[in-house]
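A single protein chain has been removed from this complex, and every other one stays in its place.
Then we have subunit A:
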Amino acid sequence: MQWKQVTAVAATVMLAVAACGTPSSNNKGGANAGNAGTAQEKATDPTAKGPAPEIEGAQKGGVATVLSDVTPDTMDPTNIYFIDGNQIGKLMYRALTQYRLDGDSHKPVLVPDLAEDLGTKSADGLTWTFKLKQGIKYMDGTPVKAADYAYAIKRSFAHDLYDAGPTYQDEYFKDGKTYKGPYGANGDNYAGVDTPDDHTLVIHLAKKFDDLPYYAAFPMFTPIPKAKDTKKSYDLKPMTTGPYQVDSYTPGSELKLKRNPHWDPNTDPVRYQYPDAWDFKFGQDTLKVQRQVLASNGPDANALNYSDLDSSLVPEVKDQSQIVTGPQPCTNVWGLDTRKIPMEIRQLIAKAYPFDTYRKVAGLTPQTAIPASTILPPAVPGYEKYELPGLVGTGKGAEDPAVASEVKAKLKELGKENFELSWYYSNDDKIATQVNQLRTQVYTAAGFKVRAVGVPKAKIRTLRNDPAAPVNIAQGPSGWCSDWPSGASWFPVLFKSDAVALSNSIGMLQDKTLDAEIDRVNGLTADQQLKEWSKVDKLIMEKYLPLIPLYYSYSGYPVGKNLGHVINDPTQGLPEFTSIFLKQP
């Protein structure tokens, strides 16, 4: 899943430019996995029923405000792929499945949402049947029909209109590569979905996709009635099934939600409907709104900001309970183009990387950026910690003159003196330019020749995503977050040969042996995969080194004093909006 777009001043800036490639991916099936670290544990509960248990001390009423410095590009359920859009969408759109956050650690458990269960797989694994809940209504009182689910799935193939949404259906669903959505000629006839009666949805696959129930939690699986589909402007007045409906939406600046009177808590095992309304204000100034939220004066006490607290504001935190923390399923990396940089040089680059100073200059705090040594972050099931020498996310690198001269001598020995390293950086972003200066200084001291290309922030994502870009470092995504808790939404997407053309590749690996190994693991059962992914992780780092892991991101965002039950959703690394209430409405 894509990292949320990032801000100008905040500590998160470096990732911002990074984000995660284009959403197109070529995933090959995957695992049914448990929570981070605990490989054997089942993380699904197909029998979960509504209503969700009342939260202690919760009050009804009031308006909860979200002051966001970033701006989700769309609220269309089919087109949402950024994590913040996804999370906000949960207030409005119910999908087939959903995550419930259990216990004090908020362990994500997959539960049925609009489906009665988590789907039934046919013996060959190519047909999935979802029983649908009865009596579900849209916010205007009209009943939800099975055909609406089918229509939503058909709609997700119209990539010319919805270019940002997830694309696993192209790969796995029947006729996914040829079907072009419901709008063209013959658009109604799609063999991939079937509704034999009004409470059954059947999905036909082209190949096995055991992670389908996880994928079914994406908002693109929310029902959309064909008669109400206004295509590109659907997100201005969408048909919602969740506890809230759109009151008004001004793309890019504000989204106001009001209660949905036809949402029935008895059918929903996850969501609540405490505040009367929600007010999302986008594109705000990070530091300004974070200060406002921390100060919690007047209406700001009902507000939160979901970007990690800027390091310059750390001394202004008087009450630690105002900072909500929790894991995010994301790793941030510095990609090294394996096509252009030989392995020995890649090792030297890693050795020279000035982790400690980089962290300070980029404004990363110890709480929100945990030094990384692996590709998979701890929040992903199957993560196993290992540390390769020099790749632990900390250290002085070539800032230490001894290391610098050692690297220089090695380069000379290899006959690659003044080897040219080149990368893009945003020259209109102060933090990015300072990080660039640091890297330039350090790598020049270590005997490399550095060619840093300054480009405007608005263009950097496009430039980095071009696999043929004339640079050899930091191409493609500069960070990745799980689409669902499994290594299957990581390795096949990022390191297989065909990822290069889809501009998802980190390190531009094109190695048949590695492709075969990733395919092998992807074909295993869920439990077997858990152990294997971390081996693939280590293999890639030891044998190929296509990236330098920088840090695992960890949530630490400020919330207003009057908001209750603000918890971090580890599947997104964002606040779980649907259970928030106002202590004094």
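Rule of thumb we're sticking to: a residue touches a chain if its C-beta (ideal position, glycine included) is under 8 Å from a C-beta of that chain, and two chains touch if they have at least 3 such contacts; residues count from 1.
Just so we're on the same page, contacts and distances are computed from a predicted model.
*Asks:* Looking at UniProt, which of "Peptide/nickel transport system permease protein", "Multicomponent Na+:H+ antiporter subunit E", "2-oxoglutarate ferredoxin oxidoreductase subunit alpha" or "Alkylation response protein AidB-like acyl-CoA dehydrogenase" names the chain we cannot see?
*Replies:* UniProt lists the chain left out of the view as "Peptide/nickel transport system permease protein".
*Asks:* Given that one chain is not shown, which residue among A:Pro366, A:Pro401 or A:Gly523 touches it?
*Replies:* In the complete complex, the chain left out is touched by residue A:Pro366.
*Asks:* Would you indicate which residue among A:Ser122, A:Ser233 or A:Ser312 is in contact with the undisplayed chain?
*Replies:* Only one listed residue reaches the unshown chain, and that is A:Ser312.
*Asks:* Just to verify: which one of A:Lys430, A:Arg520 or A:Lys543 makes contact with the chain not shown?
*Replies:* Answer from the full complex: A:Lys430 touches the omitted chain.
*Asks:* Quickly run down the residues of subunit A that touch the omitted chain.
*Replies:* Touching the missing chain: residues 9, 287, 310-316, 354, 356-357, 359-363, 365-366, 399, 427-428, 430-431, 433-434, 436-438, 440-441, 451-456, 470.
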